[in-house]
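Of the protein chains in this complex, all but one are displayed in their positions.
To keep things simple, chains are lettered A, B and C as they appear, and every chain counts its residues starting from 1.
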Amino acid sequence: MAIVLDLLVQFGQMFLVLALAPLLTGFVRKVKAHLLRRQGPPLVQPYRDLLRLLRKEVVLAHTASWVFRAAPYLIFATTWVAAALVPTFATGLIFSYAADMIAIVALLGSARFMLALAGLDIGTSFGGIGSSREMMIASLAEPAMLMVTFTLSLLAGSTQLSSIAAFMQGSAVGLRVSLALALVGLVMVAIAENARIPVDNPATHLELTMVHEAMILEYSGRHLAVIEAAAFLKLLLYVSIIACVFFPWGIAVSGQGLAAYLGGVGVYVLKLAVGGFLLAVFETAIAKMRVFRVPDFLGAALMLGFLAALLLFVTKAG
Amino acid sequence: MDQLALDVAHLFAGGLVLVSFMLLYQDRMTGLVNVFALHALVVSSSVAWQANIQQAPHLYITAAIALAVKAFVIPMALHRIIVRLGIHREIDPVVGIGQTMLAGIGLVALSIMVMLPITAQAGTLAREDLAFALSVVLLGLLMMISRRNAVSQVIGFMSIENGLILAATGAKGMPLVVEISVAFSILVALIVIGVFLFRIRERFDSVDIHTLHEHRGEQP
Amino acid sequence: MTDLGSFIVGAVLVIPVVSAALLALLPDDRTTAWLNATAAFLTFISAAVLFLARPSPGRYLIVDDLNVVFIVLSTFVGFTTSVFSASYIAHELETGRLTPLYLRFYHAMYQTLMFGMNLALLSNNVGLMWVAVELSTLTTVLMVGIYRTPAALEAAWKYFLLGSVGIALALFGTILVYLAAHSVVGEGLDAMAWDVLVQNAPQFDPALLNLSFVFLLLGYGTKVGLVPLHAWLPDAHAEGPTPISAVLSGLLLNVALFAVLRFKSIMSANSGALAPGPLMVSLGLLSVIFASFMLYRRTDIKRMFAYSSIEHMGIITFAFGMGGPLANFAGLLHMTLHSLTKSAIFFCVGHIAQVKGTQHMPDIRGLTVSHPVLGWGLVFGVAAIGGLPPMGIFMTEFLIVTTTFARYPVLAVVLGLSLLVALGALLLRLNGLSFGDPHGSAEPAKASFVPIFAHFALVFVAGIWLPPALVIWFQHVANLLG
Partner (left out) sequence: MALQGLLWCVGALLATSVAAIAVAQRRAGTAVVYGIALCVSATALGVAGTCLVTGSSLTGTLTLPIGLPWLGARFRLDALAAFFLVVVNLGSATASLFGLGYGRHEEVPGRVLPFFPAFLAGMNLVVLAGDAFTFLFTWELMSLSSWALVMAHHRRSGNAAAGYLYLIMASFGTLALLLAFGLLAGPNGDYAFEAIRAAPPAAGVAGVVLALALVGAGSKAGLVPLHVWLPLAHPAAPSHVSALMSGVMTKVAVYGFVRIVFDLLGAPTWWWGALVALLGGVTAFMGVLHALMEHDLKRLLAYHTVENIGIIFIGLGLALAFEANEMRAAAALALTAALFHVFNHSVFKSLLFFGSGAVLSATGERDMEHLGGLIHRMPLTAFAFLVGSAAISALPPFNGFVSEWLTFQAILLSPGLPQWLLKFLVPAIGALLALSAALAAACFVKAFGVTFLGRPRTDAARDATETDRYSLAAMFILAALCLIAGILPGYFIDALAPVTQALAGAHLPRQEELDWLTIVPVAQSRSSYNGLLLFLFIALAAGLGAEAIHRWASGALRRSPPWDCGFPDPSPATQYTAGSFSQPIRRVFGEVVFRAREEVHMPPPGDLGAAQMHVHMRDLLWDVFYAPIAGLVGFAANRLNKVQFLTIRAYLTLVFGALVVLLMVLAIWR
């Protein structure tokens, strides 16, 4: 009986993130629009886009292979699993021991792998541009992410997100330099990974500057819908990681009962709102940089993560 | 008598070294050949003396061979070669005669130094005599390498041989001396014939590097 | 047994002389080659019998554990070489590089050479050995010059002069040994007999021994081809007929080394004399280093393998200079295997040079395509001589380097690196010779592959399995050498 309940909670989280993801993106867009003194689309616009796309037919290039058609589902699946493993409103769920942070990074890596392949599959130069730039960015962002992971897991003595979150809730943390460094690094990685300004512009369709959009240029219809959903999920995932690791307050612990869970959900939605707001402000505040400046940006992130880990290595007695 | 005999042998040995220096000193081909004849003469008389004091009659054969072959036949042959091949009279040394002489003196000193630690009385051949023989050999080698001239190199080689014979005959009761000296004379004869046959002009070098790169299958 | 033994010893010496006389007289050139081979075969058989029946040491001749190894090896290689020479010479006659007259001379000289080497190995008398070595030198000089080309004459002349100087030095050393001995063991033949010398070595005057060893090492070292006395060796190998190159590399160098070993045992028997080891080690190492670098710029195939012979003689001298049972064992084994391998390589090279009509390596390419047997034979030979398993030389080099490294690490490192340099040079040439697109005539070689395969088979087996009897024998000899 208990296990069924646990499973229910677990799957509840899975579908919660799936449900909230488009809302977050919509919220960010709305805030940006307001900051630009525009009305902006309604909050539910992303849901409408998805439904619209699902109803459209797929226009498939002659040269597309099965990779091109299978990729969206795999991308969606890996991203979704990764997002579902992040503790959102409660820690210590039944499958939380599978929520290894390195594993999550690697899952996102597989998603990116498939996406880049899909970009190359049609055999046009846009896909090529997108894939090659995406992999270049990833080749720096992923190590940076891993370095941040090192820092956190050295602090918490674990690579499991829920244990890390539990540790951060505890009093033993205090205020640490390496944590600050790790936070900054993680935020930079998140910006790069989600193709936000200044690394990439999710709204542009000017070929020479775009990365993510160039890869999915050939997608349409339901395939595009799935990929968009995956992108929403990715943004949500990063915000929730930052939230549950650095601002773990209000997260329920499994077994506390329904009330605690509901409270956790409430706090979680609040955190998402704050995160989205900050992101929107940040994006409107600065301009996009040239593609070949991105390595410097991410190199800085890598350095921050490395410094954070090094500090811990040196200070930690063992 | 015995002491006197040894002194005479000693005298011969010393004389041989002296003649070797005379060889080094020569700067004319004919003179060189003549001095070599003298060299052979000294050796053969030394050998004869050894035969006398050792009561070893077979050594007379060696002496006779030395006298006949190296004091008369070969010098004549060399004279003929000189005339026949029209070798110019000058022998061209690699370094000046003076330095050569100095080097020779150094060699004699070296051979004496080497001989000093020897304690045992080596038969009728005193330590000094052995040193003399060694210095004759070394001087012969020095002659071979300090002259660019085939004939004088042959002569250097033969003076080496004389030094060897001096040592060999001095070693009392050494077997096979005659055979060895005969074998050696054959060797010398072959070398002379070689010089004669191959028309070796004034230097070994001419059958060496300059004409032979293309035959060598090698590029320098 | 002993009378049979002395009879056998007589046979080993007489057969070559008689056959030499016969070959000098017989006019016909078809049978003579095979007569030559038969004589060599008989010599080998009778030498092999020496393992069983051994005469008591006489005044002039002796058979002991050391030289019986050498004598059997040298008669065997002499036999296989004569078989190879039969097919080789036939080709030379067709191309007219040799006339029947010279052929008679060649065969007579071949047997004389065999006689000289056997005598040198069997002699119990330093003077006799000296005479024998001089005899073999003179015969090889004549055979090196047999083609009468300017290059051949020049090689012969160079060989002759350097050899004569070496002989002179060796003679002086011999006289010094006699002088050192006769004050102890009395005058006469005893003072020149091996067994007597070795027994009484401890009482000899150390200083005289030192002096004599310097001269003997340089004198016979000239024959061994140790750097810097080596100058005659490459040209003599390159310009003479290939069978003679095989014999030179396979046998004559060993004979000279054998002489050095004899005197080394006398030296090491005398406690007062300076240890011969360091001298031999330094000369050997110098030879190895020098030869390995000289290999790189060679363009004449026979000259290249001649330099490789210098290198291996250096290794063997190094091993014996190191001393100790392991190193001596390795040295003996290495000498045996090197004789077999190098002569087999020269067999291959001889046929290759005949079919391609040149010894110039850039003109020989892609042998494994055009002449598979010769090409792969060359590959096998180079692998064997370079010390790669499964061939025997790997074992000896393994032993030499490891035992040395435990004692003198620097020497071992230097030795190993120069071996590597040599291997690099040989492989570089092998790439051009055996691989790549074929070049030059592709007509099949009228060759006798039996000697090649026989040698390679022996080397191969030796690398994997050594007969225990042989091992015990070698270990015994190694202990004798001290």
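In this text, a contact is a pair of C-beta atoms (placed from the backbone, for glycine too) under 8 Å apart; a residue touches a chain by one contact, two chains touch by 3 or more.
These numbers come from a predicted model, not from an experiment.
Q: Determine which of the presented chains are touched by the chain that is not presented, and list them.
A: Per the touch rule above, the missing chain touches A, B, C.
Q: Touching the absent chain in the whole complex: find that residue among B:Met22, B:Leu41, B:Leu85 or B:Val114.
A: Considering all chains, including the one not shown, the answer is B:Val114.
Q: Just name the one of C:Ala11, C:Ala24 or C:Leu388 that touches the chain not displayed here.
A: Residue touching the chain left out of view: C:Leu388.
Q: Looking at the full complex, which residue from C:Ile146, C:Val401 or C:Ala445 touches the chain that isn't shown here?
A: In the complete complex, the chain left out is touched by residue C:Val401.
Q: Tell me where the left-out chain touches chain A, residue by residue.
A: Touching the missing chain: residues 54-63, 65-67, 73-74, 76-78, 80-81, 84, 95, 97-98, 100, 102-103, 106-107, 109-110, 112-113, 116-117, 120-129, 131-133, 135-136, 138-143, 146-147, 150, 153-154, 157-160, 163, 207, 217-218, 221-222, 225-226, 291-292, 295, 302, 306, 309-310, 312-314, 316, 318.
Q: Which residue numbers on chain C touch the omitted chain?
A: Spelled out for chain C, the touching residues are 157-158, 161-162, 165-166, 169, 207, 210-211, 214-215, 217-218, 222, 228-229, 231-232, 234, 274, 279, 290, 293-294, 296-297, 326, 366, 368-369, 383, 386, 388-390, 394-395, 398-399, 401-407, 409, 412-413, 416-417, 419-421, 423-425, 427-428, 431, 435-437, 464-466, 468, 471.
Q: Touching the absent chain: which residues on chain B qualify?
A: Here the touching residues of chain B are 94, 107, 110-111, 113-114, 116-117, 138, 141-142, 144-145, 148, 153, 203-205, 208-209, 213, 218, 220.
We take it that only the chains that are shown with their structure count from here on.
Q: Is the way these chains touch best called a line, a ring, a star, complete, or other?
A: Topology of the interface graph: other, matching no listed pattern.
Q: Using the touch rule from the top, point out the two chains with the most contacting C-beta pairs.
A: Maximum number of inter-chain contact pairs occurs for B-C.
Q: Please flag the chain sitting at the greatest distance from chain C, going by CA centroids.
A: Relative to chain C, the chain with the farthest C-alpha centre is A.
Q: Using the average of all C-alpha atoms in each chain as its centre, how far is it in Å between chain A and chain B?
A: Chain centroid spacing, chain A to chain B, equals 100 Å.
Q: Round to the nearest whole Å and give the separation of the Cα centres of chain A and chain C.
A: 79
Q: Which of the residues in chain C end up touching chain B in this complex?
A: Against chain B, chain C makes touches at 125, 127-128, 130-131, 134, 138, 149-151, 153-154, 157-158, 160-161, 164-165, 167-168, 171-172, 175-176, 178-180, 182-183, 187-189, 191-192, 205-208, 211, 235, 238, 297-300, 303, 359-360.
Q: In the complex formed with chain C, which residues of chain B make contact?
A: Touch list, chain B to chain C: 114-115, 117-123, 125, 130, 133-134, 137, 141, 144, 157, 160-161, 163-164, 167-168, 171-176, 179-180, 183-184, 187, 190-191, 194, 198, 204, 207-208, 211-212, 215-219.
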